[in-house]
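A single protein chain has been removed from this complex, and every other one stays in its place.
Just so it is clear, A, B and C label the chains in written order, and each chain counts residues from 1 on its own.
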């Protein structure tokens, strides 16, 4: 299958733009919830969204904006959610860490590390039981790997041969903590996971099309009922763990490291390479940017203009009727 | 280091004899607590007890009799504990699943699968912090491996390079469940654990001296501050999971499988081989058996004659003063 | 919901659970059952008998020992349209699954704006006696009753075991279904077919004048013994089997307290910060002027549970404890010794049929 390259670029650019706009406006104090941006990490969500089918399931973590948008989640509803508005995808009850769009199979992001992993496996079980050909994708970070529930979930998915796609973005950090204090020296995550009984795939996230193809292979494998797969993609978070700012001044990582990754920015690199190889024209890029800007502007306008939920909504939906 | 073969045989025989006596007397309804026997699985506890130093720590599981006795735990106190007596190692408060003898570093067995594993790792951490040369041994079964806490504990011990010795007896079953419904096809436990970052060792439990040497190598490695180790030894539980009876009639496993393992009984095999190769004489064996019988008889006599704890003891020790 | 009176059959509590499972899996092929040992020779004390044979290993399956993931897997399957029943042989094991139960199942619907639902049942069995000891005997229903988003069901009779389990399975919320091991072998008449008992409705097991007894699970059995015993001494009580501890049927409790003016609450868990405390608290606040005496509760001691039979003797409150408390509540000397003397089998087993280990 050929990659729709412009579409991939568009999807990455779109995520970048939303995230940067959130960062820009966050200091206005109107988005009053913990917010974890995906800037620098747009590729995986963007590519996954093209590879997965709308009726495939997905779940994600605290850092879920890119995955939600990639999977086809409603941008207006996401921004409104962060603004705490009633048109938010969770009617303002969840905030940035609780994105959901069931129409497109995006079943939820949750705020406890590892918490959504078994849920994704359970969705995979439901697929198997119903004898369907969808897959269930689980987005997770390198830190999620450390929770026992990841291990239990991976094991179960292997025992039951479930159509589950674990997609791990290894961005080297969990909050301010480097891998060295969290995982054994020399650990290669995908190799470790391979030994748990999953078919594994790995790619450097700076290689945009290779990453796409790698993810495509993995999803195809799982969809073919060959069992669960685990994909590890390297990535780098540009801004602080939670919030809108750069924080390299805090010295938990070096400015050089950041600049090195930034220089290999998948979005920028890909944009340039498509342009240089004549696969996209300047004017197409202009158009793309305009489209992205228009969509994002509209989303913020939608969110800002959306009403707050009625206060009484805090007290409903404890139970399904 | 040369193996003290007679001692090893003695230790195995001693465990077998206690366990068989428990089985014999269990139907008298005087041992009123869930009891998981080690018959068929004496080797690991016996060998570990010779290899570990008295000031090394150990923790174990619901099936802990052999580990407790091997480590030097007081047999009288164990039997009394199972009888619910005040001279029991936990004063009757814990029963068969809660054995402890801190004098010999045996820090406790607990009844929740996986529960004692991080405790053993924490003991290892205390050793490292105190800069001592002891090790902390963690006995566990193939089922314990499935709990997330095992994985988290193994990971932490590797990250911190702790002197921890995981000793896994793979007896193929967790209660009535074979490995096939619990772990992926083709899983080799020690290989999986190796990928978690531990140095691993494996041996067939029917090879008594090889198993001893394998465990010795592993403990030596950990004691040398080279990091945590994981030992997998194959074994077979002869009787029912919990209780005194044989239960092959329940058909969760075949009589043939049982007979096959029984034919390779490490205790019997080793006894015969020492005798055949002239490393022990018939009369020494007689002596050994007598010694074992005398000790076990004495332990049961001790336990039966021990008092029950005063009823008021149920209500003390909620808190340390 | 609850069907017109149909054929009834005598069966044990365990058989009633089994009957409910079979019924649920028959009427809805989205119901499935998983957990350690659900298809093993013992079949969870018989409660999952015949399920694998009838419904196949796709819908009835054994699992790795991994309670937290297994709970989350149930949530996912529920979101995927199924009605999972996750079975746990001991309540104590699900301490490992609290993140998924509380941060996950209980919150899912609310925190995603009410657009979805997590219809699943977690069956948890509470041990007692025969050396179950400190970590095989806890009943933390009081924890769950504190958590918005959960329903918590504690049946006493075989009839309710069936009716409440069916209602739980077909409820669209996560339900914690708590079975007391000492009830599994009790028997009674149970309606056949798709018999459901609505969640959140308590039941009067006795009606009387002198006091209101609110009890959960096995303590209803002891309360019935106590009231039978007191019959001849002229004391009668409303005995309310709570059946659900979240939500609680406050109306029935309040109605009864208005009549009797006296409240005694019986609980199978530790005393401090318990469902029993909640009931005493709420009644003291809301029925203040109805009460004619200080409300009291009888719970398990605020201690871990010991193993030795010498230590469990007297640890679990029973009918004679209840009679003694009623005596002080109604301010009248009542005979109780003969009750204690009556029991012909050891205190740490549910009956003569039992010879360990659980």
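The working rule: a residue touches a chain if its C-beta (ideal position, glycine included) is under 8 Å from a C-beta of that chain, and two chains touch if they have at least 3 such contacts.
As the structure is a prediction and not an experimental result, all values here were calculated from the model.
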Visible contact partners (per top-of-document touch definition) of the missing chain: A, B, C
Contacting the left-out chain in the complete assembly, out of C:35, C:127 or C:295: C:295
Which of A:148, A:163 or A:228 contacts the chain that the document leaves out: A:148
Full-complex contact with the absent chain, from B:110, B:234 or B:306: B:110
Contact residue for the chain not shown (choose from C:187, C:277 or C:327): C:277
Subunit A residues that touch the omitted chain in the full complex: 27, 29, 32-35, 84-85, 88, 90, 92-98, 110-115, 143-144, 146-149, 174-177, 181-183, 242-243, 247, 250-252, 308-311, 313-315, 318
Those residues of subunit B which, in the complete complex, touch the missing chain: 57, 59, 88-94, 98, 100, 102, 107-108, 110, 112, 115, 117-127, 129-130, 136, 148-149, 152-153, 155-156, 159, 316-321
Interface residues of subunit C (partner: the chain not displayed): 68, 92, 95-96, 98-99, 102-103, 106-107, 110-111, 133-135, 138, 140, 142-143, 145-149, 246, 269-270, 272-278, 280-282, 284-286, 288-289, 293-297, 302-304
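FYI, only the chains that are shown with their structure count from here on.
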Chain contact topology (line, ring, star, complete or other): complete
Centre-to-centre distance between subunit B and subunit A (centres being mean Cα positions), rounded to whole Å: 46
Euclidean distance of C-alpha centroids - subunit B vs subunit C, Å: 36
Shared-contact residues (touching 2 or more other chains) in subunit C: 63-64, 66, 68-69
Shared interface positions of subunit A, touching two or more other chains: 148-149, 152, 155, 159
